[in-house]
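The following block contains the structure, expressed as structure tokens.
Yeah, one chain of the complex is gone here, protein chain that is, but the others are all in their spots.
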Amino acid sequence: MAEVPHRNRLLAAVLLAAGILAAPAAHAADPIKLGVLEDQSGDFALATIGKVHGIQLAAKEINASGGIAGRPIQLVIYDTQSDNTRYQQFMRRVLQRDKVDVVFAGFSSASREAYRPIVDQLNGLAFYNNQYEGGVCDSHVIVTGAVPEQQFSTLIPWMMQKFGKNVYTIAADYNFGQISAEWVRNIVKQQGGHMVGEEFIPLGVSQFSQTIQNIQKAHPDILMTLLVGTAQASYYGQAHAAGLQVPMGSSVNVGQGYEHKRFPPPTLANMYVTTNYIEEVDTPASKAFLGRWHAMFPHEPYVNQEAENSYAALYLYKQMVERAHGSTKRDDLRAVIAKGDVCLDAPEGRMCIDPKSQHTSHTIYLAKVNADHSISFPKVWPDIKPYWLGDNGCDLTKSDPHTQYTPSSPPPKG
Amino acid sequence: MWRLLEGPQTLGRGRWFWTGFVVCLGIAAGYPVFVDGYTVGNTVYFFDWVFMALGLCLIWGYGGALSFGQTAFFGLSGYGYGVLTTDFGAAHGFTLLALLLSVGLAAAFAALLGYFLFFGRISGVFLGIVTLSVTLVCERFMSQTAGPEWHVGAARLNGYNGMNAMPPLTLPWSGGDIVLFPDIGLYYLVLALLVLVYLALRMLVNSRFGNVLVAIRENPERAEMLGYDVRLYQLAAFVIGSALAGLSGALYTSWGQYITPSSMGLNAAALPIVWVAVGGRHDLTATLVGTLVVLAGFQALTIYGSQYALVVMGALLVATVLLAPRGLVAGPVEALLRRRRPGSAR
Partner (left out) sequence: MASLLNLLYQCGDSFAFLVLSALGLAVIFGMMGVINLAHGEFIMCGAMVTVSVARLGLPLPVAIACGALVAGVIGIVLERLVIRHLYGRPLDSIVATWGISLIATQGTLILVGSSLPGVGTPFTSVSLGGNSYPVYRLLLIAVAVALLGALYLLFNVTRYGTVARATIALPHMAEALGVDTGRVYSLTFGLGAALAGLTGGLYAPTMTIVPTMGGTFLMEAFATVVIGGTDVFIGTAPAAAVLGVVKALATSWEGQLIGQVALLVAVIAMVRVLPRGVSGWLLQERG
């Protein structure tokens, strides 16, 4: 039991080495260098190792079919150890020492905010391939993850129609949780429902007796669980043991930390999640993608939405560079994005980059966790746009504020 | 006064040592010319942390009081710098004033906390745990300040994600301020500060103050019987050391234009102790060298060791404590000195 994942990584390393070594033999051109900063150890490793694998898979495929504009991709990978200072160090390293053309970086929002000043200062280009709380308006950053308006404007109206109008939110007590809770609050109000409770849990808390009692007292129809991190994930087992059976909605669970695979059923039964991809998605494109993935990484525990984002991001980048006639300069690539038709038929379905915010539209799947922890998809919304930044005055084609906005501090008007 | 540069409390004396010192300084001053911008900026990053290590060396190595919470002062000062420069801008070299003010803020907080601790006669392991609690309270508190209600002037504290995009240090200059991005300019500024702090600390520990501090470390009751107010001396060392932690914090913040609550968390709090212990906590020079070696070594391990980096780091720590209890730097040097001068006691 103990040896399998270890061998898996060894195999992955060998395959990667083979991929990289084989590539220069086939192409005489200079490689396009791609920096990868992801947490392969520490707290976040669980959800992020797959992102690295996704990039490696896409790089192998692209290199096997002639590279980007005839140039092979060379990966420069660092392990950031779930540590913000490592992001600062290695972002400088990939941009100044390795002189990469583009960087794929970051899991937590804190890590993104740690490297963003450095990317801005050293004039780099970064892809942030993660679902997050939204609001980054910065021409140096392209976001391929889903944002709250994509996940909540679909999930909450659907759930309220089905289960009722009383909503209780428990959320991690930091930026992601607070901003997501704000989104929930606003949408519930718009839809004519009301909040019967809202509670914020500090990161790292693993004991939930009090919270569970509070929820029991409030009798909500819907419970939004915006909990983050492995410690807070203990909530579900404890709530189940306490006999709490309110339908749950979430934007982070299942799609990121594959809790339905890790917890014994029926802990997560009756949970509804909006995600732009999970490996259960049952389309031909998704199945073919999974087949290629498992051929390269046979022991992958789960392919989550961030893994697919990272894979798709490399193909988006390839398209941008090739349409810019092989240039990897940020201005040339942004000129391509400005045309508004950088789109890709990804494993999830069609995704396009929005020129105003440099965020990505997605196919949003409503995943329902059944009693045996299998997944069914009661609803699919194609082409859900990341509208909030653009509607509120962030337009990167006109100005570049290098700022993260939130619903309570939106871009200045005018 | 200059004779205090060497003495019983510091390793290294005589012509050989100072020749070596000047050679090292010369290499440090000349080397940015030969390396790329990344290496220069990265070296500044290492230097930024050394101040906190030297401060802890004074408190723990010389004063015998283990503070596990130096990162609280690091963070406070970092946030201080962020708030001040975000609110008042960077014009006319205000950033330098902000640097001083935030170090002062850290020192004032240390004086308050230190008064409470040392005049409450809290010592040993308990001191470590209380200071650790303080830094963890700071971390937990800052982590939940994401909402718009948490701001000082125009500066949002921004919770767990951290404050960013504050201006870097600037030098006022005719015809426009010079912005010190992590490159050669900042390198020389921080190097100069480092040399200054190092020499000043050498003089401090070899002065009467330093001797009393060491006497307290060796035997607090005896020092008290001799008429010294132990609490006052420990408090003074604590304030100076914490001000240096504050200096590290403000420099780090201006270096990366970023400060986050996790820089006050448990892992961050343990790091200074590791640097000081590995180098050799009883000596400033050993701490200085040890800190730089550990920082560079751990970074190299992370770059080349992939997932085994943390395992190797842990093994190194255990091995150091077992095989070189006086520190990886101080231990061998002291052994060498003892061999050369068999009569000497130390």
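Per-chain numbering from 1; labels A and B assigned in written order.
To be clear about the criterion, a contact is a pair of C-beta atoms (placed from the backbone, for glycine too) under 8 Å apart; a residue touches a chain by one contact, two chains touch by 3 or more.
Quick caveat, the model's predicted, so the values are computed rather than measured.
Undergrad: Out of B:Ala29, B:Val152 or B:Leu310, which is the one that touches the chain we can't see?
TA: Here the residue in touch with the unshown chain is B:Leu310.
Undergrad: Would you mind spotting which of A:Gln207, A:Ser376 or A:Ser399 touches the chain that isn't drawn?
TA: Candidates A:Gln207, A:Ser376 or A:Ser399; residue touching the omitted chain: A:Gln207.
Undergrad: Of the residues A:Lys99, A:Lys162, A:His194 or A:Lys261, which one touches the chain left out of the display?
TA: Missing-chain contact among the listed residues: A:Lys261.
Undergrad: Since one chain has been left out of the picture, which residues of chain B touch it in the full complex?
TA: So the residues of chain B touching the missing chain come out as 60, 66, 116, 120-126, 128-130, 132-134, 136-137, 140-141, 144, 266, 270, 273-274, 277-278, 307-311, 313-318, 320-322, 325.
Undergrad: Suppose we count only contacts with the excluded chain; which residues of chain A make the list?
TA: Chain A touches the missing chain through residues 1-3, 5-6, 41-43, 45-46, 49, 173, 199-202, 204-207, 209-211, 213, 216-217, 230-231, 233-234, 237-238, 240-243, 259, 261-264, 267, 301.
Keep this in mind: only the chains that are shown with their structure count from here on.
Undergrad: Starting from the mean Cα coordinates of chain A and chain B, work out the distance between those two points in Å.
TA: 37
Undergrad: Where on chain A does chain B make contact in their complex?
TA: 9, 40-42, 78-79, 81, 83-86, 88-90, 92-93, 95-97, 109-110, 112-114, 116-118, 120-121, 173-175, 178-179, 200, 202-203, 402-404, 406, 408-409
Undergrad: Quick check: in the complex, which residue numbers of chain B touch chain A?
TA: 36-39, 41-42, 45, 140, 143-144, 146-148, 156, 158-162, 164-165, 181-182, 256-258, 260, 262-263, 267, 299, 302-303, 306-307, 309-310
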